[in-house]
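Note that one protein chain of the assembly has been removed; the remaining protein chains are unaltered in position.
In this document, chain identifiers A and B correspond to the written order of the chains, with residue numbering beginning at 1 in each.
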Amino acid sequence: MSHWLELFVHWTAGFGLNYSFLLDAYQRATLVQGALTTVLLCLFTIVGSLLSGVGLAAMLTSGKPWLAKPARVFVEVTRNTPTLVQLYCAFLVLNMLLTQAVGAANPLTPFAWVVIVISLHKGAFHAEALRAGIEAVPAVTLEAASSLAFNGRQLLWNVQLPLALRFALPSLINNLIDLVKMTAVASAIAVGDITYASIMIWTQSDNVLELMILILSFFGLLSFIVNCVGRYLEARLRMPGYGH
Amino acid sequence: MPSTETVAEPLVSLRDLHLSFASNPVLKGIDLDVHRGQAVSIIGPSGSGKSTILRCITGLLQAQRGTIRVGATEVHKLAQEAQRIELRKRVGFVFQQYNLFPHLSVLENLVIAPRKVLGRSRADAEKDARALLAKVRMEHKADAYPGQLSGGQQQRVAIARALAMRPELILFDEVTSALDPETVGEVLTVIRELTEEGMTCVLVTHEMRFAEEISDIVYFTENGVIVEHGSAEQIFQRPTSERTQEFLRHALGDPGRRPAVANDPYLLTNLGRYSLSV
Partner (left out) sequence: MAIESSVTAPVAWSRRHVGKLLLLIGAVLWLLWFAPQSPVLKALLQWSPALAVGFGQNILISLVAIALGSVLGLLVGALALSPVRLLRLPARIWVQVFRNAPWLVLIYFTTYVFPFEIKIGSTYLSFPDWVKVTIGLALPASANVAEIFRGAIASIPSTQWEAARSLAFTRGQIFRSIILPQCFKRMLPPWMNLYAVITMGTALASLVGVHDVIDTAQIASNTVNITGFTVVIYLSLLVLFFAYCYPISRLTQRLERRYAFY
């Protein structure tokens, strides 16, 4: 393993790039840990955002104003304010209040706060996409299902949700790719993701460019994986006659 | 009351039906009877409330006044959705477009309601479905998706899907209006065969010649009231009301003629008479 690393460092040194930190066990470990943290963040936030997106979409389309209005206010506020500010509000304000209230029993780590904030933030975008999908189901198709004696729940599960999901899928996948990029903001509250680990390394070795290339490739790879999964899902759920 | 001989109680009976959307009255007193085994057509200009009548019969819309009876069920008295769902198991409905579920194949479209609503087994439902598809001559497309079918093919599948619930009565809401002329015929053939087999049908249609051919009774509606009704021969050959006559005149093929303008040099038919330098 270290043999390949040495070869790599030597090869890149030929271009003037300084990757010697890879040979140092401690710095290498920090970077790998950071990469793992980023992957974990992505996984948790993807699941969290999809769940909160479905929940918010259900509230938005429920038809009951006492559910729909707060959901709409939440969606508009999260979509029109920066993620970083939301993260600070959660971590610096809510967390502080929580710690003041319960003291050491506060179970939420910075990692947890990042997952919560990004899940809710992206959940708002998912909710909009799902709402558009639900509204794109032709009313006549729902009437046709009604006329086949489907009850409300059967209508939702068998007709409305499958169609809404298929209509909303491209937007949802785009949102998830955005989400992968957004996890970089975790470094702002000292969560040890790959960005934070890289900052630690380049402040010592001053090899910003090399680490940039590494981080960009890493995020590029993650986006590519999400994109591939998305395309696979689109192919599986494709309805002939719609889209291409 | 219809004037043809009534041996038994009508299967569907509407009396003095009134319905308004917000402050806009659509049905202003409808009386309609459909006997078992009859084919009834409702014709009339757009906006006269024809589709609304059908939707009232199956409980998709609720009237403000009047009575609706389907078999032994008093539809206007049904308060809960669950009761209306029971009614819809006995009344089939075929819409103008976007009927079928695009995410399911043709076979699955036919099988889903009998399985989930009537609780039949998959094997039973599929056997029935294939027989119905053969009846509408679509058995070769059982695994195709609605998006891959033409409009006429989709409507035939929709009719088969309504039949899969084994209803007592089928309602057709302008099912050929969205189709191009060549495919209209294939759908009408299926409906004709259904009526010949004795299925009770109520059709809202613009296909006048077809309505004349298959209907036992024809109702002509305009502005939310039934202007005239009677046997097909009566309405189409010897309409008594002035408005019926005018409607049939327009509908049966007098589109009006444009007065010829002889001296306009840019009128295409006159182009040959004037020389244009290019």
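The rule we apply is simple: a residue touches a chain if its C-beta (ideal position, glycine included) is under 8 Å from a C-beta of that chain, and two chains touch if they have at least 3 such contacts.
As the structure is a computational prediction, the values presented were derived from the model and not from experiment.
Touch with the chain omitted from the figure is made, among A:Thr61, A:Gln154 or A:Thr195, by A:Thr195.
Here one chain is not drawn; of A:Ile46, A:Leu163, A:Val185 or A:Ile201, the residue touching it is A:Val185.
The missing chain lies against chain A, touching residues 76-77, 79-86, 88-89, 92-93, 96-97, 100, 177, 181-185, 187-188, 195, 199, 202, 208-209, 212, 215-216, 219-220, 223.
We take it that only the chains that are shown with their structure count from here on.
If you average the Cα atoms of chain A and of chain B, the two centres end up 49 Å apart.
Against chain A, the residues of chain B that register as touching in their complex are 58, 60, 81-82, 85-86, 88-89, 91-93, 95-103, 112-113, 116-117, 144-148, 158, 161-162, 165.
The touching residues of chain A, when paired with chain B in their complex, are 138, 140-141, 143-152, 154, 158-159, 162-163, 166, 237, 239-242.
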